[in-house]
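For this depiction, one protein chain was excluded, whereas all remaining protein chains were kept in their positions.
As written, the chain order gives the labels A and B, with residue 1 at the start of each chain.
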Amino acid sequence: MAMTDTGTEPVAEATGMPTLHKAIFVVLLAALIVLPFFVYPVFAMKVMCFALFAAAFNLLLGFGGLLSFGHAAYFGGASYIAAHAAKVWGLTPELAVLCGTVAAGVLGLVIGSLAIRRQGIYFAMVTLAFAQMVYFVALQAEFTGGEDGIQSVPRGDLFGLFPLAGNMALYFFVLVITFGGILLLYRIVHSPFGQVLKAIRENEPRAVSLGYDVNRYKLIVFTLSATMAGLAGATKSQVFQLASLTDVHWSMSGEVVLMTLLGGMGTTFGPLVGAGVIVTMQNYLATFGAWVTIIQGVIFVIGVLMFREGIVGVLSRWLKRPL
Amino acid sequence: MFELLGIPPQVLMGQLLLGLINGSFYAVLSLGLAVIFGLLNIINFAHGALYMAAAFVAWMLLNYLGIGYWPALIVAPLIVGAFGILLERTMLSRLYHLDHLYGLLLTFGLALIIQGLFRNYYGISGLAYQIPDALSGGQNLGFMFLPNYRAWVIVASILVCFGTWFVIEKTRLGAFLRAATENPVLVGAFGVNVPVMIMLTYGFGVALAGFAGVLAAPIYSVNPTMGEQLIIVVFAVVVIGGMGSIMGAILTGYMLGIVEGLTRVFYPEGSAVVIFVIMAIVLMFKPEGLFGRPA
Partner (left out) sequence: MIRKFAVGTAALASMAGAPAMAQDIAVKLGVLNDRSGVYADLSGEGSVVAARMAVEDFGAAEKGMNVEIISADHQNKPDVGSNIARQWFDVDNVNAILDVPTSSVALAVSDITAEKNGVMINSGAGSTSLTREQCHPTTVHWTYDTAALATGTGKAMTLAGGDKWFFLTADYAFGHSLEENTARVVEENGGEVVGQVNVPFPATDFSSFLLQAQGSGADVIGLANAGGDTVNAIKQASEFGITEAGQSLAALLFFVTDVHALGAETAQGLSLTEAFYWDQTDETRAWSERFMEIHGAQPTMVQAGVYSGTMAYLAAVEAVGSAEDGAAVVAKMKDTDIEDPLFGTVSIRGDGRAIHDMYLFEVKSPDESENEWDLYSQVSSITGEEAFLPMLEECDFTKQ
């Protein structure tokens, strides 16, 4: 199933990250370091967490070629575990985030191993079915608090030493995690593993005939994607001090698809842009209630009809360089 | 008399009957989805929103034009079906050459738009639509009181479902349709206007959703979220039944309505998730669905 336009992508260079990408990352980092002084830090942290979530999803969809309808299960599941770890077990923030991430990874491994037995729409429906079950567990289980969610998650002390109660301190913690996560995802994509993934995505029977254990690669990328989505969710729970049903609801799965589609599937910076646009739009149009849904729908429609490459994809085509 | 797991048989009978009623809606809706997917390879995520739109159209017909329930049963699906044809002509047809998951994303976006618009103009509380006089009241069946309208829902859905199945599987028109999906070029070469057929088929599938919407209007309050709550359940039904199988969708719809009804008795909290558990199991062991043909 080839869903991404890879016409402008050159063969991976053996010389490491292309200069353009390096430059973009550096500029991005610099901007993010200065950002909290101009913008409400909590809002910026929200954007960063969703950017990581979208990037993790993009790993699976854009580079792995697999559309999952249930990614909220890993995002939200990790959120609950991290919230519980911080509030009830009293773990420090970095350990709580670690717990959530590991939990998401395990969940991804389990669900992924079952889901990859099917292809295309059936694969997507299996992921949806399992995500609904995760939602059900989140709704019914004692520790998740039903629709109260897990509230008043404490913002502890990083490594037991640095208090993260203030927005600024927390911001830099989140920045390190999300930026690091995105770099890690970049590294995965631009590696021999990533190359094989691309081969599988472009022509699976051929990859099989070349001797690659396709299912193993799919499972690995699925688990990685789930783990990084979990990292995003776990971090978000620490920022908002709350884990709730919204994080595991199927509309959250739909939103991350929207962000990736809008930004550009299969591009590096696409999901970041997509997340930024969607989160910002939701924030500023919140007073307009149902119009947000309508606008999101319009973006979906126009995106699918005319801009399948997404914002960054279009940019990439103009610049004739991969982004 | 015997008791099944602590539930007396009268209660069980009542719940089975109620499950059949819900199953009727699942059957008609999943039939529409199966027609659209099985024949056109389009995954119509807007199905739930169109079902809801038809309920609103029925309400509007009554309140703005004085057109009552019985005419609305035909008119509303026609209106919604025509709208569906418009969508197909202007947007969906551009995606046929692509992976069919793009069709899904497009219809998902359309669903968001339709639902958002209705929410904006009609709020969320729901509008009242009266049960038509001819169908008010009910029969005392001994083990429960069955409202006439709900009995009508079962009858109407069975008629529509089996009528559709008959046309598709047993008539020449249906044969053309099935042939066109397998080999549109060849069928086109025989002089059959394939694009028009596809367009009308989509319209018909959507009209089925519309029919379900009018059926639903008197008993479930007419509100913008009524489709959203149903759509993923209906999807699960179609997947379990087998995405290309017409009879599969119908039978599975009724069956799962009954299963859900029984779950409401034995484990009510789980009634929302039982269909997904079944879907996961079916997909694991028989991915083409209970009635589907292996790919």
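Please note the rule applied: a residue touches a chain if its C-beta (ideal position, glycine included) is under 8 Å from a C-beta of that chain, and two chains touch if they have at least 3 such contacts.
Computed from a predicted structure; not experimentally measured.
Engineer: Which one touches the absent chain: B:G138, B:G174 or B:P195?
Structural biologist: B:G138
Engineer: Check the options B:G109, B:P147, B:G213 or B:G289 and report the residue that touches the missing chain.
Structural biologist: Considering all chains, including the one not shown, the answer is B:P147.
Engineer: Have a look at B:A46, B:V160 or B:V265 and name the one touching the chain we're not showing.
Structural biologist: Missing-chain contact among the listed residues: B:V265.
Engineer: For chain A, enumerate the residues touching the unshown chain of the complex.
Structural biologist: Against the left-out chain, chain A lists 38-40, 42-43, 46, 139, 145-149, 151-152, 167, 240-242, 244, 246-247, 286-287, 289-290.
Engineer: Contacts of chain B with the missing chain: which residues?
Structural biologist: Touch with the absent chain occurs at residues 8, 10-11, 14-15, 18-19, 21-22, 119, 123-126, 128, 131, 138, 140, 144-145, 147, 149-150, 219-221, 223, 226, 229, 261, 264-265, 268-269, 271-272.
Please note the rule applied: only the chains that are shown with their structure count from here on.
Engineer: Quick check: how many Å separate the C-alpha centres of chain A and chain B?
Structural biologist: 33
Engineer: Please name which positions on chain A make contact with chain B in the complex.
Structural biologist: 1-3, 67, 114, 117-118, 120-122, 124-126, 128-130, 132-133, 135-136, 140, 250, 254, 257, 261, 289-294, 296-301, 303-305, 308
Engineer: If we count contacts the way the header does, which residues on chain B are in touch with chain A in the complex?
Structural biologist: So the residues of chain B touching chain A come out as 43, 91, 94-95, 99-102, 104-106, 108-117, 119-120, 232, 235-236, 239, 243, 269-270, 272-273, 276-277, 279-280, 283-284, 287.
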